[in-house]
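One chain of protein is taken out of this complex; the other chains stay put.
Chains: A, B and C, in written order; residue numbering restarts at 1 for each.
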Amino acid sequence: MDGERAILLFTSRDREGIIYAITEFIYKNGGNILELDQHVDRENGQFFMRVEWDLKNFRIPPEDIDTAFSPVGRRFDGRWRIEFSSHRENVAVFVSKEDHCLREILWRYKLGEFPMNLKLVISNHPDLEDIVRGEGIPFFVFPKNRENKLEQERKELALLREYEVETVILARYMQILTGQFVNRYPNRIINIHHSFLPAFVGSNPYRQAYDRGVKIIGATSHYVTEELDQGPIIEQDVIRISHRDSLEDIKKKGRDLERIVLARALTYHLEHRILVYGRKTVIFR
Amino acid sequence: MDGERAILLFTSRDREGIIYAITEFIYKNGGNILELDQHVDRENGQFFMRVEWDLKNFRIPPEDIDTAFSPVGRRFDGRWRIEFSSHRENVAVFVSKEDHCLREILWRYKLGEFPMNLKLVISNHPDLEDIVRGEGIPFFVFPKNRENKLEQERKELALLREYEVETVILARYMQILTGQFVNRYPNRIINIHHSFLPAFVGSNPYRQAYDRGVKIIGATSHYVTEELDQGPIIEQDVIRISHRDSLEDIKKKGRDLERIVLARALTYHLEHRILVYGRKTVIFR
Amino acid sequence: MDGERAILLFTSRDREGIIYAITEFIYKNGGNILELDQHVDRENGQFFMRVEWDLKNFRIPPEDIDTAFSPVGRRFDGRWRIEFSSHRENVAVFVSKEDHCLREILWRYKLGEFPMNLKLVISNHPDLEDIVRGEGIPFFVFPKNRENKLEQERKELALLREYEVETVILARYMQILTGQFVNRYPNRIINIHHSFLPAFVGSNPYRQAYDRGVKIIGATSHYVTEELDQGPIIEQDVIRISHRDSLEDIKKKGRDLERIVLARALTYHLEHRILVYGRKTVIFR
Partner (left out) sequence: MDGERAILLFTSRDREGIIYAITEFIYKNGGNILELDQHVDRENGQFFMRVEWDLKNFRIPPEDIDTAFSPVGRRFDGRWRIEFSSHRENVAVFVSKEDHCLREILWRYKLGEFPMNLKLVISNHPDLEDIVRGEGIPFFVFPKNRENKLEQERKELALLREYEVETVILARYMQILTGQFVNRYPNRIINIHHSFLPAFVGSNPYRQAYDRGVKIIGATSHYVTEELDQGPIIEQDVIRISHRDSLEDIKKKGRDLERIVLARALTYHLEHRILVYGRKTVIFR
């Protein structure tokens, strides 16, 4: 799977002949399907599909595929987007003081696990500057308080524009983004929340879990929407705890979860495996 | 471990010498410790202990152990209770229409997994009568509505008294018990809630989970308190779902969780492995 | 999904245009695809596909679909089979003395979870007769020893023919079937082995696991081949144990695994979600 590939993400009302029409489009233009997955939400009659094909012998140049596909897509009143495997998404990471999610991302990034360009890291604290600069990645600090939040966000947004950032990862960024920021990157801001959502929304979820006496803790990666911790869930995982685990132990176990869950969510995102509908996600993997 | 055993459950402020004092009491009276577990909640300075010993050569007759232990227990201002392995708890099961938890309990009961006497089954519906009577267990129906609830509960309570019931299992009983009932059996009513509490409190948790788009569902067994689904959690477990799972699939997967989680919680309860403090549990296993 | 549906399971060398050709066949004959999944084994260049479609408006009668599809299938040198949702597989269950897997199957069968007809139960011991006959299902005993094994198997095979059995479930059947039996039901005999295969092949896997000191035990459901415990794996699951678990505890935990794993494997089989290639399986779910 080394050559250039196209990925079509498509959704529409469920109707007969969609898969046929799409595979016909690909086949008749010389494309070889590498992966195809589809899903129908029977409750709502909605159709979802992801198809990935080899462009080696495909007769339509990449820049024209969307236009060429339009008649097919419109026939089914669909919404779609077309991605290319050679395109590496420009990504910004937001952090605060905790380094475990940042380190995980940096390590996997260097290993080549993430098809992205890590353009810059933004923080509200200077603490993690050395780790980031040590990897040759620009690091910016925008301290925030109630008064300057909107202003600082505007500067951050300007920076993201400058670096042509397409996806934002909140790697334990302990600030709530306002609507002006969130709405600029719909389904393009990935957060890791350190609880099994929807349990323990908001701050100090491990403390909440500890006080409630749960026997299992979790971590949740989701797209950020204006409503706190309510965005579409991408991935979750859990680990068992017991009365023996102090709050500190829980945090330690939780850190390991957070790293893995965020990494998985980011992979699905970068490989264009996620279709959002309403507040839910279809993950084609 | 076939002979008669005593089990001491003990809690007090944490102080030096508790374990020594308790093991001295057992050893000097000829008891052989089979299992000992302890825990200190460092945040609150509370000590918990469970110790199980062989009574074969124990010089204090069972009925006098509590009195004999009192000076030790009082020295540490402790609260404790002493249980005996030969005592089989009298249990009532409450059900509605769904049979999976009931069947699981009946099957394991017959296998000898639960050291209890299943005295009777109470339901608000007649549906499961055949299953219960087929096992030679009395079955009673108390249909409930807003008007007759308190009155029906009083009849149920009278029946529980008559059968000398000590523990009540709500095996998917779809009625909320009132305070008059709950407060008669403090930490003696075990419920299975079909969600990963505290997520999805209340009715239709699978529907809630489906609508929220979570990637993992759970089941929670807890002691019932007056506040709905807020009692001390005994056991939880989870299973992964995906967008492919319809609401019906989720219910099916959930049923398997519920059965296992309730069975585990009941085992811990019947083996006297649970110490409740506040709204949390220490499970010694 | 209540109407009649057809399911095509297809495999061939991977080539361009397969999905297109198959979906064209379905669409042009008036079928509505309900579910489509495909997989390419890149290492071997093998293509696999499962597609399920609604027959309501399909213009080819069920009995002619295979013939009508042949030109498509042959174009790709494929192997395929076509199944129908209305067909309920005839199933025989083999048991010995342990009842937990049998009870699980019976319970789910009554719930309607398994699209099958449970025609008969065969055992080498009379112990479980009452449970089976209580459900109105014929029960036969064929005790086996080294001398009479082949002869008894022949009687069993005759009985399976008589009852038109298509699938055999070994629900903790503690006898090894010989080649004469196994080869009559290729990929149609489902076993549950009480270990995480390939660890602990053969007898007493829980004892083996206990002696080896593993920290996790498992259960494996697989198709039976002539080589003991080497058939294609359908489903596995695991549970954590510790030094506290006695051999008896391990067996108890294992029973819960076995029931769930066997039930899942049987569901995949009955819903025609399994494609076997070599000693591996593709499970489309």
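Convention: a residue touches a chain if its C-beta (ideal position, glycine included) is under 8 Å from a C-beta of that chain, and two chains touch if they have at least 3 such contacts.
It should be emphasised that the depicted structure is a prediction, and the values quoted were computed from it without experimental measurement.
Peer 1: For the full complex, which residue in B:I26, B:A209, B:I234 or B:L262 touches the chain that was left out?
Peer 2: B:I26
Peer 1: Of the residues A:L247, A:I260 or A:V276, I need the one that contacts the missing chain.
Peer 2: Considering the complete complex, A:I260 is the one touching the chain left out.
Peer 1: Please pick, from A:R15, A:R88, A:R103 or A:R212, the residue that touches the omitted chain in the full complex.
Peer 2: Of these options, the touching residue for the absent chain is A:R103.
Peer 1: Considering the whole complex, which of C:E43, C:E63 or C:E147 touches the chain not shown?
Peer 2: Among C:E43, C:E63 or C:E147, only C:E43 touches the chain that is not shown.
Peer 1: Of the residues listed, C:G3, C:P71, C:P143 or C:P198, which one is in contact with the missing chain?
Peer 2: Only one of C:G3, C:P71, C:P143 or C:P198 touches the chain omitted from view, namely C:P198.
Peer 1: Touching the hidden chain in the full complex, which residues of chain A are there? Just list them.
Peer 2: Within chain A, the residues touching the omitted chain are 100, 103, 107, 111, 113, 244, 252, 256, 260, 263, 285.
Peer 1: Extract the touching residues of chain C with respect to the undisplayed chain.
Peer 2: Residue positions of chain C that touch the missing chain: 39, 41-43, 48, 196-200, 212-216, 218, 232-238, 242-244, 246-247, 278-283.
Peer 1: Extract the touching residues of chain B with respect to the undisplayed chain.
Peer 2: 1, 16-17, 19-20, 23-24, 26-27, 31-38, 40, 42, 240
Basically, only the chains that are shown with their structure count from here on.
Peer 1: As a test of understanding: of all chains, whose mean C-alpha position lies farthest from that of chain B?
Peer 2: Of all chains, A has its centre farthest from that of chain B.
Peer 1: Between chain A and chain C, what's the gap in Å when you average each chain's C-alpha atoms?
Peer 2: Once rounded, the distance between the two centres reads 37 Å.
Peer 1: With centres defined as the mean C-alpha position, give me the chain A-chain B separation in Å.
Peer 2: Distance between chain centres, rounded to whole Å: 41 Å.
Peer 1: Going by the contact rule already set, what residues in chain B reach two or more other chains?
Peer 2: 244
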